[in-house]
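The structure's right below; bear with me while I get my questions together.
Only one protein chain is missing from this complex, and each of the others stays in its spot.
Entry: chain A
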Amino acid sequence: MNKNWPLWEVFIRSKAGLNHKHVGSLHAADADMAIQNARDVYTRRNEGVSIWVVESTNIAASDPADSDQMYEPAKDKVYRHPTFYNLPDELKHM
């Protein structure tokens, strides 16, 4: 009975048209309470128009130790960027 309230991660949309962004975490007994608490803790000054909460244990994350194999391969693929291609200055609208 005496278990601690679980931890929730809080994501807030600061205004319509923007995506939800992680702002921090909090403890709550359930999702409804987590949203209520998130409102009090993270939106006291109009910081949000929408709140998502996810129980922290439900988040799967990549391991920083794998960073090299995960992100290194993208680094040398400069040809994925528009500036890689040599085109004359006279060329317009491209």
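The working rule: a residue touches a chain if its C-beta (ideal position, glycine included) is under 8 Å from a C-beta of that chain, and two chains touch if they have at least 3 such contacts; residues count from 1.
Criterion: contacts and distances are computed from a predicted model.
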| UniProt protein name of the chain not shown, from "(2Fe-2S)-binding protein", "AAA family ATPase", "ABC transporter permease" or "3-isopropylmalate dehydratase large subunit" | "AAA family ATPase"
| query | Who touches the missing chain here, A:16, A:61 or A:91? | reply | A:61
| message | On chain A, where is the contact patch with the chain that was removed from view? | response | 1-5, 7, 24-30, 33, 40-41, 44-45, 61, 63-65
